[in-house]
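Here it is: the structure, laid out below.
Excluded from the complex is one protein chain; the other protein chains are retained at their positions.
As written, the chains take the letters A and B, and residue 1 is the first residue of each chain.
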């Protein structure tokens, strides 16, 4: 029996003809495994065969900043949600009380992707059969807790049940990838691969930069006294990541700005960074230079290069001081790619060995810059609707603003980009529904035929991600 | 009998299932009074029980810059529309000729919100039963003129008939609020409250700044020789406004830029302003500093803070010289909130006493900045689609681009923002229709259930405005 909150045709447009086509196209995706080429799930979930998710609040509330930020925005202190403080000070520890508070405020998520994902997850993953609110909170809590205690809710079992073909984590340059090794050594067949994310050693003005560089040196088994050493250490780690199955690197920056420094300039700048004597604009220029270096490395070693641009991190200093990073305080800024990427594209954009995927938080760049760029440069693909835009309307706008100019084959397929492992099926399903509905809209308006439409849904749901991330 | 130009299901999408739900939801709003927490109606309409609107042209054309700018853009001189010149030079005084010219060009308003509002107003407020054009102009004029001569078309009677629960005017810092006092003293029960708008004393480079400061000093009964005096005078006026029922302050700026000056910096800058010896950037920095001060005052006195950013005023110098402000010559510029508001939000954004409502004229900031900010900071709400965006498509884009990230409860409900009093029901009705149709779209796509939808329409039509503006 279908629960009333999860209608089978959800997310499809109201027109009966379009809806029928959308249902058909969505149905074709049922047999396609999930490709998860970019995300933030902790690999330790899979290295320990008995890993437990903890309580329902541990699973669904405390670590999910999409959830906690919304409650916080309406005046609920993060302490009451059990979010740990950096100073170890007291926060709510009664997970039933946290859950009750969440349930009473679940109406805040009406019309949001978090609301959709959670409703899907409760119903389809945990089999909850009533709507979550203050009245049902206790029963729902008990139901989930009971499920979580069963072997079927160990991460490996869920990974298999979810039909995940491959799952990429995201890992610092110095990470020893111990959990990935354990997974590999365990004989379990799930494919969990790392992704090389060296942001911590690139951002030379961050307080932890020097210790991140030391960790990198240590991991690479090299000393880092120069820019040349630094580059060599990074190349060393990339080679190691590749032996561990990595197919991609990822770079998070506030702006998509690239510039080429001479060897001498780069060395001088790096020495200033080592001495802690940065000049104005050094950090910006170093990041811009390193993007060039990483593109060169990708050309050479074949790791797909991802560029996530546009988030001003830790905008709310008080929340950052008290609770640390990833608490919903990262706020986008306006983006620019055309001028900023020109040096990189001039050097590498026509090279068939490079695969560079661009992500933006500024939708104004979709039709204006990203689609024209990706519709021309062989090395470019547009990454899926990211973060705040990974929603029904957000993904629809993405399709409507990008595909006409870039063409579908210059898009990178779907990423769930999540740290919330049990939400993965919900996220893929929402994406597949949005795409099915979008493609059905093309069919019903006579833009493409049904044969083309069936190819397109397989592309968006499975093939494009696999091809773009070189997962074949 | 319904007039053909005003179909009962107007503004709803074409799908029959969605339309039926939209009709139901819109029907629920019929019993809800109108909350008008931000607007520009003249309070004198209500202090004088016999106030008359004048001729149909006085009411619907001459003071409405939405109307006159459109006619002007097609080559019709403002003089021919009876718009008064600053130099008192001759303009058309035959209101029947003005009306005729307007009616002959009413086709210019096809598909515009002014067209929708006027059609609603003519039909529902004045009972006009034929379409306005050159042929019907005279008859329609006579019909409206006859209605305006009746007691039912005195503002107080209309206020009651429109079921306005509260109406906020917008008033300069030095305004004695004489009309508000008279309303209060008259025993009439209509709730008309002031709003504190001190722009004239904040913009230190405007020609009239010095006299505005003198007026402020006079109103506050203080001398203003220093920044400290200036702040004290503003606090004094805010206290007075609060005694007169004010619940909010309002600030119009070209950019949402904030910065904290030290006391010495602020004092030095203010002294330069008093001496008329401004340095470059002084005006920009003073406004940025004053926004910080006004946020502090709002924290202390509880007035809701509104920030309207993004209009470059009086872009057309020739029209400004000849006819003055508010003639359709204010043109938006690109907006930025993430970096600009950070100083203010760092200091006050987590304070539950602050309620700060952000308005933008740059829709690119909806999903990129405003929704993420309001979806995190407890002090923030996103104001409704403003000015050029207060239209069917504009309000739809607002919902689609903001709610997924910010959540409905971080939006501020509807403002009619009008100086055209008789258009108020039309404006609220359009907004309620757009929201009913948007929510119906969520129901018909299975995103929310009908019970949630019924809560949502009551929120958008009534409760959110009342709560956000602390009107309870």
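Just so it is clear, contacts are C-beta pairs under 8 Å (C-beta built on N, C-alpha and C of every residue); 3 or more make two chains touch, one makes a residue touch a chain.
Owing to the predicted nature of the structure, the values given are computational and were not obtained by experimental measurement.
Colleague: Taking the full complex into account, find the residue in A:56, A:349, A:383 or A:422 that is in contact with the omitted chain.
Modeller: For the chain that is not drawn, the touching residue is A:349.
Colleague: Write down which of A:94, A:205, A:223 or A:400 is the residue touching the left-out chain.
Modeller: A:400
Colleague: So which of B:26, B:308, B:342 or B:389 would be touching the chain we can't see?
Modeller: B:389
Colleague: Specify the residue from the set B:319, B:341, B:354 or B:371 that touches the hidden chain.
Modeller: Of these options, the touching residue for the absent chain is B:319.
Colleague: Write the list of subunit A residues that the hidden chain touches.
Modeller: 13, 15, 17-18, 334, 336, 338-339, 342, 345-346, 349-350, 352, 364, 367-369, 371-378, 380, 400-401, 403-410, 441-442, 444-449, 452, 455-456
Colleague: Contacts of subunit B with the missing chain: which residues?
Modeller: Contact residues on subunit B toward the absent chain are 4-7, 9-15, 69-70, 72-75, 107-113, 115-116, 131, 312, 315-319, 328-334, 361-364, 388-389, 391-394.
The rule is short, and it goes like this: only the chains that are shown with their structure count from here on.
Colleague: Distance-wise, how many Å sit between the C-alpha centres of subunit A and subunit B, to the nearest whole number?
Modeller: 40
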